[in-house]
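Shown here: the complex without one of its protein chains, the others still in place.
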């Protein structure tokens, strides 16, 4: 075996009444497992629940392979009422089953890979739409009967979410974060140490924040926010799934999106967009020179990825303007160099 | 009986300690029930819980009337610990009791009537304010004692909502939808097939989306969104309850409200409001002709309901402008025809 395998996880999940996977929980996913661990599990199928006997023998093999932590997980799973699965991803290819897709989402939220660091091609087609309830994951087709049954017992089946993605915190809470309202962070989000997601914050899958950072706005799918950057309340980052087109939005370090602001271009480091201003790729922006005088008008997309910019709407003229800490002339030179 | 009755439902609900209804769940509401079914239940009172004997005899009558599905519901209710009620609405008049109000809200969320398709007059006066908890609906006056009792058992009584309206998904999840965060959709919302409500989306009662559509903004009470239309994150539609006055806002087909945008006028088909722009009825809008030159200034309310419009704020001059796919001259003619 020349290449190290990509990832491995032992998971416990939920089946619908037809025995199809609805979701899988991997308590200890592994990136780049050892060859010994991989050899141990190579014969298992990544989409089939293990029998109790298979699990017992897997437990022994894992001990023999020196994979102590995984052996421990297997031992705990021996008591499980719910179906158990072992997933080995030899390569980082598109997820081919529900357990594979869930393992990849776990890798992101466990900080084992960064957004865009694993192939999620075809993910929406693989993931079933699930009712996430106070009794766990329920197949949509089975929900009505479950709700009625609960009512007849004098109870209510709480349905918190009807979606292909569950909330991250029911799977993992990474260290050193706060998430004021967990329904706003999907499994597959990447939250670096020191990230605080306030009530109005939101993080999609394959997206996140390096931390530290105060996130009160929306981090759309595919968007990454650098260290020390803050997103004000209701601020918006356009995602590739939500109108941002094929530009991948990101924010560098120490940026600030003001409250109710938004960006349709990637920002470099130390950029600010003032509260209430939405900068899209097509916004005409007047560059101001060091004296604060208008110097040149450019489309915002030409400023994509540049650092030390402050965007504001002139409250007397209504024009969108951009100031920079460095001289506008230097910026002009830079812009022209790319013409 | 000359007219067909309006609607019928068998429901199971919750009483407070004084025997007053807090809420009712109707698993299989019926629009325009058969005369046979209506005759069967005509003698029952729509606001009084059925005794076990009444329910048993209703069960037999429903079988005799050929109302198989309702008979099945009655059979299941025979096991219920909670109070059961049969509600017949002969006409679509204002709801007169909690069970009647809940039946009407169910009709909307079951897609049996569209928003504005049933009278909800006086609804706020009929519905009690309720604490929606992990133990079901609780009377506000009884909540403190319940919370303390839970604590003394070492548990927490989770209070998710204190409101006249519960979340829709604890009553019904219509087919073919996703709702990323269910607390944002009230019972009485209408979600057509193919509707996705993202985390930042919101749908009030008597409002909704024909679907398909991606809803990341707020659909206020009374607002209807046409097929293929998308609402960007935090976008706003003014409701008649929230400052929109007496204009009922709606969006036609294939519209787009950009992120953080808003509208205070109804839109026709294929209209776009760019991200970050709020168009109110009084906004002065400069119409641009086919060459993109300013042609005429109008109040936005004069553009209400028209199709093929693109609203933006000129980022160099700050003026709100409107482009159209058709010629501005044609639009002018149209506007003048209504003068």
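Letters are used for the chains, namely A and B, taken in the order the chains are written, and counting of residues starts over at 1 for each.
The rule is short, and it goes like this: a residue touches a chain if its C-beta (ideal position, glycine included) is under 8 Å from a C-beta of that chain, and two chains touch if they have at least 3 such contacts.
A quick note: this is a predicted structure, and the numbers were derived from the prediction, not measured.
Chemist: Could you tell which one of A:181, A:253 or A:301 touches the chain left off the display?
Modeler: A:181
Chemist: Please identify which residue in B:131, B:256 or B:288 touches the non-displayed chain.
Modeler: Once the missing chain is taken into account, the touching residue is B:131.
Chemist: Check each of B:42, B:96 or B:140 against the chain that is not shown and name the one that touches it.
Modeler: Among B:42, B:96 or B:140, only B:140 touches the chain that is not shown.
Chemist: Tell me which of A:57, A:134 or A:297 is the one touching the absent chain.
Modeler: Reading the full complex, the residue touching the unseen chain is A:134.
Chemist: Taking the full complex into account, what residues of subunit A touch the chain not shown?
Modeler: Answer for subunit A: residues 12, 25, 27, 76-77, 79-82, 134-137, 160, 167, 169-170, 172-173, 175, 177-183, 199-200, 214, 216, 232-234, 256, 258-260, 274-277, 313-319 touch the chain left out.
Chemist: Can you name the residues of subunit B that touch the chain not displayed here?
Modeler: 129, 131, 134, 140, 143-144, 147-148, 151-165, 183-184, 186, 202, 218, 220, 234, 236, 238, 242-243, 260, 262, 264, 276-278, 280, 283-286, 297, 313-314, 317-320
Basically, only the chains that are shown with their structure count from here on.
Chemist: Measuring from the mean C-alpha position of subunit A to the mean C-alpha position of subunit B, what distance in angstrom results?
Modeler: That gives a centre separation of 31 Å.
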